[in-house]
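Take a look at this one; I'll ask things after.
One protein chain omitted, others in place.
To keep things simple, chains are lettered A, B, C, D, E, F, G, H, I, J, K, L and M as they appear, and every chain counts its residues starting from 1.
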Amino acid sequence: MDGVTMVAVASIIMIGFTISIGSIGPALGEGRAVATALTAIAQQPDEAGTISRTLFVGLAMIESMAIYCFVISMILIFANPFWNYVISKAGG
Amino acid sequence: MDGVTMVAVASIIMIGFTISIGSIGPALGEGRAVATALTAIAQQPDEAGTISRTLFVGLAMIESMAIYCFVISMILIFANPFWNYVISKAGG
Amino acid sequence: MDGVTMVAVASIIMIGFTISIGSIGPALGEGRAVATALTAIAQQPDEAGTISRTLFVGLAMIESMAIYCFVISMILIFANPFWNYVISKAGG
Amino acid sequence: MDGVTMVAVASIIMIGFTISIGSIGPALGEGRAVATALTAIAQQPDEAGTISRTLFVGLAMIESMAIYCFVISMILIFANPFWNYVISKAGG
Amino acid sequence: MDGVTMVAVASIIMIGFTISIGSIGPALGEGRAVATALTAIAQQPDEAGTISRTLFVGLAMIESMAIYCFVISMILIFANPFWNYVISKAGG
Amino acid sequence: MDGVTMVAVASIIMIGFTISIGSIGPALGEGRAVATALTAIAQQPDEAGTISRTLFVGLAMIESMAIYCFVISMILIFANPFWNYVISKAGG
Amino acid sequence: MDGVTMVAVASIIMIGFTISIGSIGPALGEGRAVATALTAIAQQPDEAGTISRTLFVGLAMIESMAIYCFVISMILIFANPFWNYVISKAGG
Amino acid sequence: MDGVTMVAVASIIMIGFTISIGSIGPALGEGRAVATALTAIAQQPDEAGTISRTLFVGLAMIESMAIYCFVISMILIFANPFWNYVISKAGG
Amino acid sequence: MDGVTMVAVASIIMIGFTISIGSIGPALGEGRAVATALTAIAQQPDEAGTISRTLFVGLAMIESMAIYCFVISMILIFANPFWNYVISKAGG
Amino acid sequence: MDGVTMVAVASIIMIGFTISIGSIGPALGEGRAVATALTAIAQQPDEAGTISRTLFVGLAMIESMAIYCFVISMILIFANPFWNYVISKAGG
Amino acid sequence: MDGVTMVAVASIIMIGFTISIGSIGPALGEGRAVATALTAIAQQPDEAGTISRTLFVGLAMIESMAIYCFVISMILIFANPFWNYVISKAGG
Amino acid sequence: MDGVTMVAVASIIMIGFTISIGSIGPALGEGRAVATALTAIAQQPDEAGTISRTLFVGLAMIESMAIYCFVISMILIFANPFWNYVISKAGG
Amino acid sequence: MDGVTMVAVASIIMIGFTISIGSIGPALGEGRAVATALTAIAQQPDEAGTISRTLFVGLAMIESMAIYCFVISMILIFANPFWNYVISKAGG
Partner (left out) sequence: MDGVTMVAVASIIMIGFTISIGSIGPALGEGRAVATALTAIAQQPDEAGTISRTLFVGLAMIESMAIYCFVISMILIFANPFWNYVISKAGG
């Protein structure tokens, strides 16, 4: 198994691993936040505005972690410096 | 086992891994959010509109993580740059 | 073990892995949603309509993740581009 | 170990894995749904009809995931395209 | 280790794996359903009929998953197409 | 390691695995069911008959899964078709 | 490592595995049942007879699973057909 | 590594494994039963006799599983038929 | 597999591992903090200002850990001293 | 690696494994029993005598399992029949 | 694989492992602390000052553990004595 | 790797394993017991004497299991019969 | 792979492992302690002094365990006797 293949295989494996494992935490965290928001609205309808605003800020921060994972996956697919190096070597 | 086979095998494995593992978190998170929405509606029927709206925004954000995983799976099947490279090499 | 066999084995393994692991999350999430719906109906029978509607939207979104996994399994069985490539090579 | 044996072994392993792992989630989910249905009926006997109806729709959706796994197992036993390919090759 | 032995070993392993792992989920699910049924009867003895009926329908659906696993095990023991193929080859 | 030994080893391993793993789920499920039955009787002594009857039906269904595992173990010890085949070959 | 040794090693390993793993479920299940029985007696002393009777039936059913495991262990030690076969071969 | 060593190593490993893993379940189960007995006595001191009696019967049944494991360990140390066979062979 | 490939593979694997595993803790922690903030606002709307301020400080501290992981990932991609060393050697 | 070394290594490993794993269950079980005893005394000081007596009987039974593990460890160190056999062979 | 590569690979792996695993505990701990602080403020707004002060001291101590991990990661990247030794040897 | 090294390595590994794994159970058990003692004292200050006495007896019994593990570790370091044997052989 | 490399690799791995795994327990423990302190202050503001003092003593003791791990990591980096020995040998 030569170097190009190895790097390709490792990249493919981590592309999927990063986004799938990286979506577990944020998904559960957002599920919890949304669930509590609904309970809070049901309990205190008059504060729906404040609750929604706080919820969206919170969701944005939690989502940011899923975005990091997605960005890393995208970099590994389309802008992978290790892959670029080995194929430039192999092509040389 | 030559390079083409290796890359094919790695791609097949990650296609399934990504979507199956990546669906656990969002599925549990959405299940929790939906469950609380139903409790909230039963508790405060007059706020059903606000609750539904908040729920759908939340579901959309949680679903987005499953979508990321599905997109990555699709890229690995139909637009896999590593696969394209190795078969262009093998075909050359 | 030649390339055709390898790709076949990897495909068979991921077909089953994808759908079996991918059904755990949605099944638990739907079980939770259905369970809460029943509690909510028992608590507030007059809102059974709203609750059912919200439940079915929620179930549809959760089910969608199981569908993604099933679709990927089906693609791996009947429209597997890696398999098509290696058997066209082997047959050539 | 030749290709026919490999594919046979992989198929046998995944037939059992798919249905056994794939039955854990739906079984727990249905157990939860049924359990809550019984609590709900005990709490609000007058709504037994609505509760039963919602329960059966829910069970059907959860059961669908076990059915997917069973279908995949059956395809792997009786309509396995990879197996058909390798035995046609071996028999040729 | 020749092909016949390999297939036999894989079949034996999956026969036991399928039924033993496949019985965990249904057993826990049924245990939960039965437990809640008893609580429900103690709470609302007048609805014992409705509760029992719903319980038995639920148990039947949960049991169905254990039955799937048992059927797969039986097929692997007594009607295993892969085993039949390899012994017909070995015997030829 | 010849084929007879392999099949014997695999059979011995799965005999124990099947019954030991297969007894975890039913044992926990029955423990839960019995525990709730006792609570229910203490709470509603007048319904002890109905509760016992429902309990025994439930225990029978849960026990059935342990029985499946025991039956598979027994088949693997005393009526193992794979073992019969390999020793008839070895003895021939 | 010849066949006799292999079978002996596999038998020794499964003798201990079967009874040790197989005792976890029943022990926890019985512990739960006994614990609830004590709570129930403290709550409703007048029903101590009915509770004890139900408890003992339940314990017997749970214990049956530990007995299955013990029986399998004993068979593997003193009436192991695979061991008998290989030593009759080795001694022949 | 000859056969005698293999059997000795396997026996040593399973002696410790059996009793250590086999003591987890009963210890937790008994801890739970004892704990509930103390709560029950504190709640209903007049029934201390009945509670103690039921507790001791329960502890005896749970302890029986630890005893099974201990017996198997002892058999593996001092009356191990596989060990006896291999050393009689080795000494012959 | 030469040194350059090894370092590339190790870097690729850890880039994804770091950010995906490192996002689980912060995501769950933030989910919990946001959820409690919403409950707290619903319970004491007059303190929404203090609660939001404390929440944002807390989120910032928890987010800092995800940032550490992201920074390490970025260093491994774009400023990896080990990679720089081995390619300078390989290029020399 | 000759037989004497193998048996020594296996014995050393199991000495530590047995007592360390075997102390987890009893320690947690006793911790639970002691904890409940203290709650019970605080709740019903007049029954401190009965509670203590029951507690000590319970602790003795739980401790017995740790003692079994300690005894097995001691046998493996100082009266190990397998070790005695192999060193008598090696010394002969 | 020579020594320089080995040390580089090990360093890369531990850089990511340390910070990603090391952020789980502190992130969950801080999430819990922040969550309780918000509850406490909602419950006793007059003590917001004392609560905040205690919270920040606590967060600082918990954060210190994440800082240790970050420091170790940084040392492994930029001041790694083992790496310095092996490249000085390799360069000599 | 000769016998002396093997035994040394195995001893070193088990010294640390025994005490570290063996301290988990007792530490959690004692933490629980101490925690409940504090609750009990706060609830019933007049019984502080009886509670303390019972606590110390309980802690002593739980600590005994950690002591067993410590003793085994010490024996493995300073009075290891297997080590003594192999170095007397190696030195002879 | 020579001895110097091996020792370097093992040291690097354990430096990170020690501090990252060793920070999980203390971080969770401190998080719990801080959380309860905040609840306690909210419940009994007049005792804020006593509570804070007890909290800081407790945090110090829990932090001590993280400090042990940090010290061991530092010793492994900067005062590692095994590393010193092997490089003095290699340099000799």
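The definition used in the following text is that contacts are C-beta pairs under 8 Å (C-beta built on N, C-alpha and C of every residue); 3 or more make two chains touch, one makes a residue touch a chain.
A quick note: this is a predicted structure, and the numbers were derived from the prediction, not measured.
Listed for chain L, the residues touching the missing chain in the whole complex are 1-2, 4-5, 8-9, 11-13, 15-17, 19-21, 23-39, 41-43, 45, 48, 52, 55-56, 59, 63, 66, 70, 73, 77-78, 83, 87. Although one chain is not displayed, chain M still touches it through residues 1, 3, 6-7, 10-11, 13-15, 17-19, 21-22, 24-26, 28-33, 35-37, 39-41, 43-44, 46-47, 50-51, 54-55, 57-59, 61-62, 64-66, 68-69, 72-73, 75-76, 80-82, 85-86.
As a convention for this text, only the chains that are shown with their structure count from here on.
Between chain C and chain H, the centres computed from C-alpha atoms are 43 Å apart. Among the residues of chain F, those in touch with two or more other chains are 1, 11, 13, 15, 17, 19, 21, 24-26, 28-33, 35-37, 39, 41, 43, 55, 59, 66, 73.
Judged by the touch criterion defined above, the protein chains link up one after another in an open path, with no loop closing it.
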